[in-house]
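All protein chains but one are shown in place.
By letter and in written order, the chains are A and B; residue numbering begins at 1 in each of them.
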Amino acid sequence: MRWAISEVPFVKRVLLGRWLHWSITAVTLTVFVVVILTGIFGTPAGNHNFGIVYVWLVWWALLKIVLVPFLGRFWCSVCPIPAPGEWLQRRAMIQPRPGGRLYTLGRKWPKFLRNIWAQNFGFLAVALFSALILTSPLVTGLVLLAFILVSLVTSLVFERRTFCRYLCPIGGFVGVYSQMAPVAVRIKDPAVCAGHKEKTCYIGSDAGYGCPYFNVPSKMVDNTYCSMCGECLRTCPKDNIAFYVRQPGADLLHTKGRRLDEAFNGLMMLGAAFVYSVVLIGPYGWLKATARAVGTPGWFVYAGVLLIFNAVAVPGLFWLCVRLGQALSRKPAARTGAGGARTPGRRDSLFADYAAILVPLGLAIWVAFTLSFTLINLSYAWPALSDPFGWGWNLFGTAQMAWTPYVSGLIPYLQVPLLLAGLVGAIALALRTARQHGQPAWSAVPVSLFCLAAVVGLLTLYLA
Amino acid sequence: MKRNLFAVMTVLLVLIGLPAGLFGYQAWRTGQLAWAAGVRVVDIVARSPEQGGFAPDHLVLKAGEPVRLRISSPDVVHGLNIPGLGVDVKEILPGRVVEVDIKPEKPGRYAFACTRWCSIDHWRMRGVIEVKADAAHPAAQETQTAPLYQKLGVNLDAVWPMDGPRPAQTPSAERAAAASGGLPESLLDPSQRVATAPADAFRQLRADPAHSQLGDGEIWDQVAWAWLHDVKPETLSMAGSLYSRDCAACHGPQGKGDGPAGRNLPGMQKMDATGDGASPPAGPADFTDPARMLNASDVVLQGKILRGGMGTGMPEFGSLYTDDELWAMVQYIRTFLFQPAGK
Partner (left out) sequence: MSRFASRRWVLGAVTLGLVLVALLAPVPLAGPAPQERHISVNARTFEFDPSIVRVNRGDTVLIKLQAEDVVHGLYVDGYDVSTQAEPGRPGELRFVADRAGAFHIRCAVPCGNLHPFMIGKLVVGPNLTWLRAVAASVIAAVGALAALWRP
């Protein structure tokens, strides 16, 4: 069930043209420059520092509540971090070079890293330092500066958007959760692609560049690695690709042949939401201080616990639930050998396939978590706009505006329906997974209870 | 290519122009005052004392020179009080800049201090502004008067006896107002009373045959009256705000010495906590303790506030309070044990 929005002539013109993405990117790059400058040179008081406020409150809220659930991985197409590298790589910003030629050293990204494992562990690494990053403008500025420099270097050494596809910690979970989005870029007619040998969508042409995310559009069945940059629409000579508006979460309906790295991402993000909810939103001051005191013995203990919880305990518990489900159904998982529609040749992994239920649940949980602190603190955005450095400026007259928590009483009423929706979605998907693997419904019960426990646990953290 | 050129130019404008614009604006903004109005701009960063306190904490200004102080804080809420120059910034919020214009006329040394409790060492957060004399603003005559305790030869650090008469109920100056006749000159004249402890005043009155028909309670009321009859409500109110701002954190809002900042003070160990009544207990003074307070004379109390320096963490306020404020504080402290008239 899908509708090709890019067939509307006005929409097509805008999407095929390059000004839309470029102009939004120019804005995000401008904000990014201010973020780095204010982070490094501005006041250390986080709530009056443009860098902290506009990254961890404004952008994060926008990303989690609006962009990812509704536009999938679209942020990546306007993100400032890969932009300078990509422009240098292409030696063009608007008009593409002939043949979609890229000017890089052309090194190949190592095969064993052609997955999102680096992004998984990258996110965990950032999580270890997050109590410090979120509250220190200098650290935020330096971390983002490091990101853009790494992205720049990888753009010139390797090809395309290697950083975004294989390194960026944000890209890891944004990609996995974008499977829930009601938009998708897909081919219209597979037969047309079958008859087209040149695959300019992947190779590039005079009209544009090959997919920066190394996707082959004719094989794309989910949003995970597609930032909707529109390159493939520009290079397809058969006009066989379109932007679709479609049923949310449609990517998850094919439950077989899921990747282990993506599964781990979903599990790790769930664990991270719990850790953040306990450490940052919970009432334990000593825990927060320990989490921020990077380098102290207490922090190493905290880091160890966090890593074990996210990388071992949560995935381990989920794995037990999958195994328990199989025991309950008294039927081992069918080994179909040829794998599912996603990655031919991949052995069926019930664990990875079940882990996909954490996508709707995890997204709901992260939106709920984001709501718990962003709306309360969003009012810092106004003074930070007038006085980004905390140097006493008042550019727009809003520098003295006091902290005003918005709709503080409404937050539980937003969180509860979200979590319920995520829970129901996860359980529905679990039952579907069982059925598609030829398993009786009992096999889905333990993982469903896992999801229920996660929701009840989170509700207890927020509401009890 | 033209489109590329436009796009490239725009991005370069952002990457180069934006930093230049932001820093340029800041330079223009701070310079504008100095160049245009001839006002000297001095940035003071107020940090928790563990991180350095005021930076700078020593300013040298010229008499008659207009100065704009730009005070900011990178960590917690601070305040800034420069009593000699009439500056009292009650709140410096982290991340914001407070601007105060001053134009010191009289040469001299002006102490300044933080007025919001910003750390366990808040009481150390002080500084000094030196205003240099010049031809148009000659230095004032050095009229350094010795503090009263020095003039009277009182030893502030002596441990005085804690025994002595105590009232059974709170003495009230109000109750004694009617029967206050017949107090000796030594108690009516403030300059004589100042060196007398209330307990000694009690003994003196008790021994006087003229008061033999009065009960102990009534004698204590007379003592209270002697101490507090001429205290104005505005004085108490002013002292009350100073107390709440500067003293309550250690001495407690009710004067019991139980304030949160008074725990674990560095000098606490120096006080002998034998509890035998012969030496003061460890911790900030409990102003509601009759044994301690009724045996202390006003000059001792004033001296301690003025000089601090008992090695206990009690700061000195002589550089920040005027004489009137110091004596007002003493009277306020007395109201923890005596009820003033009019209440």
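Quick note on the criterion: a contact is a pair of C-beta atoms (placed from the backbone, for glycine too) under 8 Å apart; a residue touches a chain by one contact, two chains touch by 3 or more.
Because the structure is predicted, anything quoted here is derived from the model rather than measured.
K.L.:
Who touches the missing chain here, B:261, B:285, B:299 or B:314?
P.N.:
Per the contact definition at the top, the residue touching the missing chain is B:261.
K.L.:
For the chain not shown, which residue from B:44, B:247 or B:326 touches it across the whole complex?
P.N.:
B:247
K.L.:
If I consider the whole complex, including the chain that's not displayed, which of A:16, A:207 or A:424 touches that chain?
P.N.:
Reading the full complex, the residue touching the unseen chain is A:424.
K.L.:
Extract the touching residues of chain A with respect to the undisplayed chain.
P.N.:
Spelled out for chain A, the touching residues are 44-47, 131, 135-136, 280-286, 288-289, 292, 372-373, 376-377, 403, 405, 408-409, 411-412, 416, 419-420, 423-424, 427-428, 431-432, 435, 440-441, 444-445, 448-449, 451-452, 455-456, 459-460, 462-464.
K.L.:
By the contact definition given up top, give the residues of chain B that touch the hidden chain.
P.N.:
75-77, 93-95, 116-120, 244-245, 247-253, 259-261
What we mean here is this: only the chains that are shown with their structure count from here on.
K.L.:
With centres defined as the mean C-alpha position, give me the chain A-chain B separation in Å.
P.N.:
55
K.L.:
Could you please specify the touching residues of chain A with respect to chain B in the complex?
P.N.:
22, 26, 29-30, 33-34, 37, 43-49, 84, 87, 92-95, 383, 387-393, 399-400
K.L.:
Looking at the complex, which residues from chain B come into contact with chain A?
P.N.:
Chain B residues touching chain A: 1, 3-4, 6-8, 10-11, 14-15, 18-19, 22, 25-26, 29, 70, 72-75, 93-97, 99.
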